[in-house]
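With one protein chain withheld, the remaining protein chains of the complex are depicted in position.
== chain A ==
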Amino acid sequence: MAVDRRKVAVFSGAFVLRLLLVCLFPSLPDLLTGRVEVSTPVNSFKRLQEGLFLYIRNVSPYDGGVYHQAPLLLPLFALLPDVKSSPFPTAILYFLVDLLNAHALSTISESGQSVKSRLHSAMRKHIRWDGVSIAAWFLFNPFTIATCLARSTSVFTTTGILYAVSNAVEGNSINAILALGFASYLSLYPALLFLPLVLLCYDQQSQTSKTPSYAVYFLQHAAILLGSVGGLLGLSSIITGNLWEFISATYGFHLLVPDLTPNVGLWWYFFIEMFDSFREFFIGVFWLHLAAYVGGLTARMRSQPLFIITSLLGVFAVFKPYPSISDASLYFALLPLYRHLFPLMRYTFFAVAALLYSSLLGPAFYHLWIYAGSGNANFFYAITLVWSLGLSILLADSIFAALRDEWEQANPESQGQEVKQI
């Protein structure tokens, strides 16, 4: 495959931009690392440093109660030189991971899966961006840049998810599931993407070769997922020596949400206010709420598995326990694949305005609350509500557009008419 000049330009441009930012503003990475919008307890680079410090000194990294990330990250970062004395190797690793993600995105885009799958073909497939534009959209998204500079470990989860999808659209179902296993191992919640991902693989493979029935295919891949996660857990237990301690410190932390540090999500404020005796119940409710969308969306949008994955990523960015802007940036990365749906969306202005409004006012209100002391927690919480509202409107609107697209296909004569609820 010949080297695409535009692609090289975009990728090197993104790399140089990040490098320039780090060189011109050496304090920027540390500033971003400390922001609650970027760093949550489960992806913070600061906490990774703490875990790394303990790990290098042969103490269990989970002993301090600060580190809640997967243990396999530790040997990786132990290879890199100390980040305080030489920050560039770590920074460049993150830049490269970003470029990898962008590459996976462009692969997904170029497969054309978003406009035409086995069971569905969009009405307006001529309206679309090519892979390089989508990669550029991802690489130059300020949320992505902030996440990358803050060295949040969510980028590895992002890589896992994007490679799972890109392998799936290419028909490499085993690689796809292995990548998903890696992402699930890091952050737990990507395991919810298993169902649509298997459907995507199934659709791709059944176009080219003969495939077994749904149930058999599903079970095979579930076994692969379990095997890959089990293998990674086994490796982790070799590293930490104590499997249970690591599981309760990482997945237990994800599931039970003990750290209520403010973030852009909805959980922290709710659980600060919650009566203690109902805490467990509502943690269950919140997790089920998150998981319930998988079945419903999969059943409704069966013909467009990639769109299910995109929408679920949007749902996660709003409703997962420790969301950060990196989750939003992943959703924003996949959304342009559905450029052809944009004309059908009705509230784009409102959603984009809400998102811009909250991303500008969020840091300001956080400052008012924490540093200036002239505001209270409700200031920041209100902004996180607006942020979630913006994302939810975008999400709902895009799902509406996808459904409308399907409907127009079924009823071509009603194209362009107003919608009426009946």
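Everything that follows uses one rule, which is that contacts are C-beta pairs under 8 Å (C-beta built on N, C-alpha and C of every residue); 3 or more make two chains touch, one makes a residue touch a chain; residues count from 1.
The criterion applied here is as follows: contacts and distances are computed from a predicted model.
Asks: Look at the options "Ribosomal RNA-processing protein 40", "Ribonuclease P protein subunit p40 isoform X1", "UBC-like protein" or "Phosphatidylinositol-glycan biosynthesis class S protein" and return the one that UniProt uses as the protein name of the missing chain.
Replies: "Phosphatidylinositol-glycan biosynthesis class S protein"
Asks: Tell me which of A:R47, A:H68 or A:R128 is the one touching the absent chain.
Replies: A:R128
Asks: List the residues of chain A that touch the chain left out of this view.
Replies: Interface with the chain not displayed, on the chain A side: 110, 112, 116, 118-121, 125-126, 128, 130, 275-278, 280-282, 284-285, 288-289, 291-292, 295-296, 298-300, 302-303, 409-414, 420, 422.
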